[in-house]
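Take this structure first; my questions come after.
Removed from the display is one protein chain of the complex; every other protein chain stays in position.
The block that comes next holds chain A.
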Amino acid sequence: LRFPPAAPLCLLTLLLPPLRPGAPISPAEPISQAYSLALYMQKNTSTLLQTYLQYQGSPFSDPGFSAPELQLSSLPPATVSFKTWHALDDGERLGHAQGAFLALTQHLQLVGDDQRDLNPGSPILLAQLGAARLRAQGLLGNMAAIMTALGLPIPPEEDTLGVVAFGASAFERKCRGYVVTREYGHWTDRAVKDLALLKAKYPG
């Protein structure tokens, strides 16, 4: 896993809690920061998915594997019709992303635990999963800052994993990990679009 030289520093700043919540701050700056982070995340999502699939065996490791039907009820899908997406107001847009990335951080934690059990001898995969979770958390913080700047209410953190079956079989856990890493990519793509839209709307 390689970061650009400035990436850790960038992450550190992004992970900082938003300053003085509620205070009227220009939304351009947090939007720009969030956008940069989302772009950076976007570059690594496909690598994460490929690394994950490579370690799971057939059918996951088969070339061109794709199972769009596999979904997790605890994880909201990123797919949405363009019209609906475009019609979202800022609060809804950010709310959806906020909720999704909250669920993703928790699910990435779960997948990391699963893989530590299923693939104990693959530190690369575990490191990538850990890094993805940290970035998702960072993006969450950035979005909270945007919402603060826009004067939007920040939705409370809730346990999205409450319903996850801990007795899932190994195969189910592999499927679950696949869905999480896949959705992580989809949600990152969507976040880039969301933030680009907001960036255009609130130019610095």
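Throughout what follows, contacts are C-beta pairs under 8 Å (C-beta built on N, C-alpha and C of every residue); 3 or more make two chains touch, one makes a residue touch a chain; residues count from 1.
What we mean here is this: contacts and distances are computed from a predicted model.
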{"item": "Per UniProt, the name of the complex member that is left out, chosen from \"Oncostatin-M-specific receptor subunit beta\", \"Chloride channel protein\", \"Cell cycle control protein\" or \"NDUCR dehydrogenase\"", "value": "\"Oncostatin-M-specific receptor subunit beta\""}
{"item": "Touching the absent chain when the full complex is considered, from A:D62, A:D113 or A:D159", "value": "A:D62"}
{"item": "Touching residues on chain A - with respect to the absent chain", "value": "55-60, 62, 67-70, 117-121, 169-172, 174-175"}
